[in-house]
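Below is the structure I would like to discuss, written out as structure tokens.
Heads up, this is only part of the complex; the chains shown haven't been moved.
Chain IDs A and B follow the sequence of writing; residue 1 opens each chain.
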């Protein structure tokens, strides 16, 4: 795909996102999109493309800072619940309540008991959101070990990306297998009827972004897009069901 | 029971509440007490006695005003979740998320679908609180129709109680049966392993208050009360289990 083709297709799909948000405002729909994935898997980038032409007043992107000492002792979901969407709003989480099953598990930032509790409860939490007519879309952005290495290396040498470099990067590759194990358990245990995981292969950024947006558009389901919205490429975007069924595999 | 006996026993039990809070602060325990019941069943009164000697900084009593227009469109539990206790705190709800199954149902302030969703979800919500090590104590204060009539009549003629008089009082007696039906369904469907309902007969205020505090003390379970805490009188305070088993009955 050339850059021009990508830009043209992106603009086409962003037009459909605009349609979807106008429609969701009119209908009072609530949309909640969760982006999870390893460091450098492309969360920031795809969120930027999704929100580029959306209403700044109806769209919120949440990348919560680390909890305060008092928040650490509260109900785990409390801090996130405060940011759930009201009628007509889209709330996008750049990392989310799933921190507990990912980085916290691998790095030991919480206890195994707390992590277990999270995995036991998360489907209940999300089912309630669904019951509250929140359209919940959960993405796992899946990157390969080599591609991650390249992106992390790039960051270190790019002065524009210095804020993306964190002490945790150092261990992303080193603890690759621990992260894989955490991911597998997390996806397996939190993939449920009202909270499906959608996996996205993100080694090819542009394809990943376009197909992720296609999935969002289908999930929201505005009846009249001004452009046609193709089904996402099933090699790039697929339900975690496909992994369970052995039709797709996540990077090891 | 004479007034003096009541005051002496109340002070004794309040001493134990003080012990319990000192202990729960030291241990970082979280306590959440929910008071539900018809108008005039005694919620304000018992809360006043419970909190009388507690720490004003570690104890919060929530009697949330009606939701704003924006809050009305959010996840039902969101507004309440913001007030859940952090380590060492006691949060007391004077009416709570159960509004949806009580007054809202009887008065038609929400849709039957919303009420159904609430009853379907509330056990999940509360189980998560339990999983988060919140000690959740739920009281249904049960008053008889005659006693309610008397109390509501008293309010109308007592200038000190004018703020307790509301347009809803008028229908409390009129819609007595509808409220009973709502209560029965609510208790039946939201009495669960980690969120037991404790019923309290409140026609006799003093007995009700003392026994309610006794139940709180047993539920919190501080190991060393400076006074002995008797088991609550089973004719006054009983688990909803006893109603299910036909050993106790709520007022019709």
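The criterion applied here is as follows: a contact is a pair of C-beta atoms (placed from the backbone, for glycine too) under 8 Å apart; a residue touches a chain by one contact, two chains touch by 3 or more.
Just so it is clear, the model here is predicted, and its values are computed rather than measured.
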item	value
Complete complex - number of sequence copies, 2 represented	4
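As a convention for this text, only the chains that are shown with their structure count from here on.
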item	value
Where chain A and chain B are represented by their mean Cα positions, the distance between them in whole Å	40
Footprint of chain B on chain A - complex, ascending	28, 30, 70-71, 73-78, 81-82, 84-88, 117, 120-121, 124-125, 127-129, 131-132, 134
